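This structure is in structure tokens; I'll ask about it shortly.
One protein chain omitted, others in place.
Naming follows writing order (A, B and C), and every chain is counted from residue 1.
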Amino acid sequence: MMYFQQKHAQKFMDKYKDRARLLISCPDQPGIVAAVTTFLYEQGANIVESSQYSTDPEGGTFFLRIEFDAPNISERKEEMERKFATIAQRFSMKWRLSLHTHIKKVAIFVSKEEHCLLELLWEWQAGELLADFALVISNHEQMRETVESFGIPYYYIPVTKETKQEAEEKQIQLLKEHDIDVIVLARYMQILSSRFVATFPMQIINIHHSFLPAFIGARPYEQAYRRGVKLIGATSHYVTDDLDEGPIIEQDVERVDHKHHVEDLKRIGRMIEKTVLVRALKWHLEDRVIVHENKTIVFK
Amino acid sequence: MMYFQQKHAQKFMDKYKDRARLLISCPDQPGIVAAVTTFLYEQGANIVESSQYSTDPEGGTFFLRIEFDAPNISERKEEMERKFATIAQRFSMKWRLSLHTHIKKVAIFVSKEEHCLLELLWEWQAGELLADFALVISNHEQMRETVESFGIPYYYIPVTKETKQEAEEKQIQLLKEHDIDVIVLARYMQILSSRFVATFPMQIINIHHSFLPAFIGARPYEQAYRRGVKLIGATSHYVTDDLDEGPIIEQDVERVDHKHHVEDLKRIGRMIEKTVLVRALKWHLEDRVIVHENKTIVFK
Amino acid sequence: MMYFQQKHAQKFMDKYKDRARLLISCPDQPGIVAAVTTFLYEQGANIVESSQYSTDPEGGTFFLRIEFDAPNISERKEEMERKFATIAQRFSMKWRLSLHTHIKKVAIFVSKEEHCLLELLWEWQAGELLADFALVISNHEQMRETVESFGIPYYYIPVTKETKQEAEEKQIQLLKEHDIDVIVLARYMQILSSRFVATFPMQIINIHHSFLPAFIGARPYEQAYRRGVKLIGATSHYVTDDLDEGPIIEQDVERVDHKHHVEDLKRIGRMIEKTVLVRALKWHLEDRVIVHENKTIVFK
Partner (left out) sequence: MMYFQQKHAQKFMDKYKDRARLLISCPDQPGIVAAVTTFLYEQGANIVESSQYSTDPEGGTFFLRIEFDAPNISERKEEMERKFATIAQRFSMKWRLSLHTHIKKVAIFVSKEEHCLLELLWEWQAGELLADFALVISNHEQMRETVESFGIPYYYIPVTKETKQEAEEKQIQLLKEHDIDVIVLARYMQILSSRFVATFPMQIINIHHSFLPAFIGARPYEQAYRRGVKLIGATSHYVTDDLDEGPIIEQDVERVDHKHHVEDLKRIGRMIEKTVLVRALKWHLEDRVIVHENKTIVFK
């Protein structure tokens, strides 16, 4: 099964066959960049993009993301990892090497509102989201036709208070079967259990329809309307056990005024939600987001 | 005492000697605009700007702001008001007619942070804020020299827990003596008593250093930093008895990211605060802000 | 043939059956608003939105747009127009009364780039664009399947230097047959003849892929890249005989930097183009755009 759009796929694979990315975090100390870049140089790699950040040069945590081109990287990956392990140990690194051509497998969860799902599908179809949309799971039937018209399997798993645990088990089973890397909650209106969340740590991306932490909880646009705010927003974040409190990946706002009724706020909000969600997912797919404590470092 | 900058004052007075503005709110019903504009036409007035808003055409509240030119309006104001009273009664209007050349008297309250105060003074000096900055009141001495260099009296009124009531009485007395129309809290770090607030209803404008209702309360930039938000903001609002809960006049935000430490957020925040406060005050000075329930209608 | 999406159509028709809008332009003088609103009041109309603008209260041109609810307006429209004619004559008005439920017929012209076409179709499908997309005309075959899947007829009319006149005649014939109100050039890469443009004055909306008047002409993103600009934009405008010089309806920009290559500028540009075009068309469909000299007044 190859859901990644055929027309973009081959071109992409050819263009980036030599490209990989190295993600590192470790206690900050002098010499890290020197060691890593010297290693890459010795491996015949040419750095094409490099971003770094230290929470505090004196005793903080250091983060590094390097994109590089190295001939035949897909064949040499394991060897390179084995060699790099020595450096990693020396600096107590958490690290990961991944091929640019390894396309992440994505599951989309959706309920009744279609705008985020559609935006994801359209951006994917246009080649802007390099993902393998492996399946869509919904607690409603209504989006089946749309989803299947994109060649993506659609699983209807109804959720009630009573069946919730069972439903989640089915979901988890499907996600495991499809070997899913990341789950996108595209306006999925069910709260996931702690157990579900713990199964996919920092792998679940949600779109919250407010500028968090303003208007936490239900009906944020109604809350925003009553409070008379002059800007409304949306927030995409990783899902943790604390509802609406996970690490924020991206936020944006639009200006509103007294003329906007709740329905207008919702309409404008939908625009922001879908834009923000696509941006967050795109960065996640490209390994640009690192979670540190309850915050994200985004190497755009 | 004439604090309104001399160089801009005369030009302004000449240009707008015929201009006035009429502000109206009343239960919505057909015929209001027809009655008001027919009246103005009969009075020889030429409408130059008109804004209206209805919370709901069926049984809501209707708001109207009309700027017009009428020859010799300053002499005819009382007569016009007397005549308009009949129409006002017919539609159960709350209303106000004011001369464009009536410059509002403003008191600025400030503590130790100077950025908002300075921005107000600079914009005033540049002729962007048509106000009479009648006095500055502070619980610290340090801004005296700056303020007095603009020719504005500076009153140092220290505030402690014990002297708070007494201090507020002194403040109120000064405000009454100077016949103050509006009080601007330009980063004034004391909480005003209910009694003080009740003395100047919807006449006190505050700048809050966060995108309300996010980060209500103390140290919002520290809160924003810990939460890892991707945008920070500021909010200008009327002061009511509920701290940080008064009607919002204006808000704005700037993008931040993981590289910004608390000090950076504060620096960027200061830029937003001063911009937002000046905008809110400007609209208030031009009678463009109407409070309805706990929200504002801003006829920009 | 009814292309306006069925699910939104009926709801819309029911909700707005009493609504109409009156558009007026005339030499400015006192009494216009009084006369118009008194007339509407006498006709039992309730104003729900009103916008006005005068290029100069002394001898300029006055523009007025009023949305109102009047019972049975669709049956009374002609009678109301007859009665209003007297007032119109008195003030030398150009004017137009139209029903809110009169959905405009739109033709989309497209070449090979699909992003603008798709955005129009999606926004239309989502009920955001209240239009009757009557047909798509293209000088290429490739978008046929997509367009027809939305139930919209697709006409392939190839254009070469030799066949251009003949092609335009076919186009005009189709547009007349379908009684088209507005033509949207959604990245249609052919220059229309003076004759074609004159046949549909201020009825053709184009999207230009630059922030006009910067980078007039061909390959604007390449030009922008070479010049090293820090923002790129798009412009939607009415088509006149002067290429890229017609009245601007809407523009927007996005920030770019040195890291963006021409391909990135194009990708970001596509986002701006589709957003700007949808906004411009939406305002046109709601009769919010008035052309005066070579500029637009947009009553948002």
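As a convention for this text, contacts are C-beta pairs under 8 Å (C-beta built on N, C-alpha and C of every residue); 3 or more make two chains touch, one makes a residue touch a chain.
Just so we're clear, the structure is a prediction, and the values are computed from it rather than from any experiment.
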For this session: Pick out which of B:Leu118, B:Met202, B:Ile216 or B:Val291 touches the chain that's been left out of the picture.
Result: B:Leu118
Problem set entry | Contacting the left-out chain in the complete assembly, out of A:Cys26, A:Ile47, A:Ala126 or A:Leu243 | A:Ile47
Exercise. Which residue numbers on subunit C touch the omitted chain?
Worked result: 53, 211-215, 226-231, 233, 247-253, 257-259, 294-298
For this session: For the chain that got dropped from the picture, name the residues of subunit B it touches.
Result: 115, 118, 122, 126, 128, 267
Seminar exercise, completed: In the full complex, subunit A touches the hidden chain through residues 28-31, 33-34, 37-38, 40-41, 44-48, 50, 52, 54, 57, 69
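We adopt the following convention: only the chains that are shown with their structure count from here on.
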For this session: Since subunit A and subunit B are copies that touch, just let me know if over half of their interface numbering is common to both, same, or not, different.
Result: same
For this session: Rounding to the nearest 5 degrees, give the angle of the rotation that lays the CA atoms of subunit B over those of subunit C.
Result: 180
Problem set entry | Most central chain, Cα average position | C
Seminar exercise, completed: Per the C-alpha means, the centres of subunit A and subunit C lie apart by a whole-Å value of 37
Exercise. Centre to centre, by mean C-alpha position, how many angstrom separate subunit B and subunit C?
Worked result: 38
Problem set entry | Mean-CA-position distance for subunit B and subunit A (Å) | 43
For this session: Could you list the positions in subunit B whose residues touch two or more of the other chains?
Result: none
